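Supplied in structure tokens, the structure appears directly below.
Missing here is one protein chain; the remaining ones are kept as they sit in the complex.
== subunit A ==
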Amino acid sequence: MTTARRETGKTGKAPRGGGSPRKGEAGRGAPRTLADELRARPDDDLAALLRARPDLLNPVPGDLTQLATRAGTRASVVRTLERLDRFALQVAEALAVAPDPCPYETLRALMTGDADDDPRIARELPRAVATLREQALVWGGEDRLRLVRTVREVLAPSASHPSPTGLGPTVAEATAGMSPGRVQQIVAAAGLPATHDPVTAVTALSALFGDRKRMAALLSQAPAEATAVLGKLLWGPPHGTVTADPASHLRWLLDRGLLLSTGPGGVVLPREVALHLRAGRAHRAPEPVAPELAPVTEHDQRVVDATAAGQAYTALTVVEDLLKEWESGSPLVLRAGGLSVRELKRTAAALDTTESATAFWVELAYAAGLLASDGEVDERYAPTPAYDDWLRLPAEERWTRLATAWLAATRTPGLVGERDAKARTLAALGPDLDRSPAPEVRHRVLSLLATLPPGASVPPATLLDRLHWERPPRTSADPGTEDLRTRLARWALAEADLLGITSRGALAAHGRALVGAVPDAATPVETAAAALLAPLLPEPLDHVLLQADLTAVAPGPLERPLAQTLGVLADIESKGGATVYRFTPGSVRRALDAGQSATDLKAFLTTHSRTPVPQPLAYLIDDVARRHGHLRVGAASSYLRCDDEAVLAEILADRRSAPLRLRRLAPTVLAAQVAPDALLDGLRGMGYAPAAESAEGDVVVTRADARRTPPRTAPAPVHDGPPAPGPTLLDAAVRAIRAGDMAATAERKPTAAAPAPADGGLPRTSSADTLATVQAAVMTGAAVWIGYVNAEGAASQRVIAPIRVEGGFVTAYDHTADEVRTYPLHRITGVAELVDDSV
């Protein structure tokens, strides 16, 4: 059965449609559904479909009907449409505004227009249709191309979602809700004979609009302003508004159905009319072929490779510097995840680069698994054990590790520093940095560069245009912002330069190998890239040049152990192709602290220097060594001193003194590792009569119970309930209660309840009164005086003009603060009306 199907599939292959059932199997009848057609497709085509739309495979569909159903789901369709190139998408859009089913010729006419002046469209159209067909977006015979229903729904114009073609609804769709009488009026005005039912009337009208000659005749009578109006709506959006009493030229258009009313004040240009005015074109500018990658600038391939290799080496150095920096100064992980801005700045300063570049390096090391958070309670970022393995690799392999990790990563350091939808700053290493199209875009950018001759580059704008064509953004975002893919592509270009994959905009040979653009399929891309890069990287050197100005110059990268020792012994003064180290007393002391001796250091320098060690340098090392360790610092818990050296010698020799862990610091001083009282007890136990000494050296006279705390205040008494009110408070409270009572009971007149700022008490009213007064104030727009207690419990008086009261809150213009604020009703202690002229 399978074999038979495959045969029919092959015989049925039309010369240009590509892989679809056609006239050859007309005898069997055209497929009735997508499932039917899929059933008739050969296995290769089904495989191609599943390759193009892998989401259909998850889970594997039970049968072809299920596959067809799933291919028609909205999510899958949208995903597939997003991955179409611009021309295929334009064709799909054209099909969505064409009749269903649509003969190939009709489609072709929609794409080329009446003029048919672009041979490229005719040449590319079969490819586009084949693509749509392969991806199961279009099915049916060449004479009956059918767009999958969901695709039509997604692409067809609707009031809320205008079609990318800029075409409006058809006459039939636009007149659907119109009264038959109105339709007849239009038909009459358009100069057509009256019909007996609306359906035939609409058909007649559509036919008229679709007929170029009759339509031209009709439009030739149009007033000039009317033509201008049509011109405005021509390329979309097709919707416009009119006043209740439209001007005469609009009237003229409306009467003839050239504009159809969509509701009160709204009009639309029917699709047929627009198509006539567009000379049959569905798109203003069909783009049948991808924009060319031009102008090409040719660089010397060797120069490009060498510069890129130089940058690749720099990349390795930077990553190493970064991780070395974080070995000791591990930055904290933010509670929300990621690296704080301050740490990023600090790291940027340490690496001597910008913050955005630092974000890139940090994310790169993270993506390559060289750094991670340590998961401790006090969570910090630190290099991983994989970093140590990485360090042991040869330079070219270290680079390919980074480069492949970068290519595959979905994390996008370019976003760092921007704000997400909740206006939170996106932190490096933080969450929400993953953008799934990133690897695909990076790969595509590099593969596009790989299509150029070696060493050639094109302006980035051309490259972005090309990417835009291959994967047009679905929704046209507002013109100020770029779509994600374009931004990803920009970042990819910049990052590829930083990594040394490209140089001067041209792909280096090792970059070419990395994206698999080198025809040798046998070796994995990493190996191929590493092999190409290796000879271009500078050989690590085993020597430096020492100079009398106390500098050492490494005229290239150093072998790791040498670089490490030198990094301790001297400060790095300048970096680049070479490294300049400067010896200072501080740096030499650092090396001595690290356990080296002056002799070791001099021997080390003699071994690794091409030039004799200058006398001032040797002198410096000796001079620092002379003073190093001259002063000794240690910790002791107590000391023992005695002017009689013999007594101390005796104590030291006594076996019983062993637990005291005594050490002779000087003839008359011993240091002990036990506390003074233990030392005292121990010595007393040995039969001596020691006295304790204070920090000032006085003898401490010990007394029992002499212990004191530092100065302390007595505890404040804790009362049950509120503290007893003072007379002032009581007085104020009584007055307030009285005032409240008065306010509640008194017959309120606008002037009578004027605030009494002099006594400073808050107005008090019952909550019901408060609500009523405030609501009344909303109605009258009057200002009221309120007493208000804020969240901290501080009371204040405010004059507010309530705007609305809802949900327990009063929104009001606060005269006191001069802005609109919201007050919870329960915090308002009371309210009083104001005298009219007090605001």
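One rule holds for everything that comes next: a contact is a pair of C-beta atoms (placed from the backbone, for glycine too) under 8 Å apart; a residue touches a chain by one contact, two chains touch by 3 or more; residues count from 1.
Here is the rule we use: contacts and distances are computed from a predicted model.
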Protein that the absent chain corresponds to, by UniProt name, given "Multicomponent Na+:H+ antiporter subunit B", "Non-ribosomal peptide synthetase", "DNA 3'-5' helicase" or "Spermidine/putrescine ABC transporter permease": "DNA 3'-5' helicase"
Touch criterion as defined above, residue of A:150, A:311 or A:638 at the omitted chain: A:311
Listed residues A:614, A:682, A:802 or A:830, member touching the removed chain: A:614
Contact with the hidden chain (one of A:122, A:386, A:553 or A:613): A:553
Hidden partner interface residues of subunit A, rising order: 303, 306-307, 309-311, 314, 352, 503-504, 538, 545-551, 553, 555-556, 574-578, 580, 611, 614-616, 619, 627
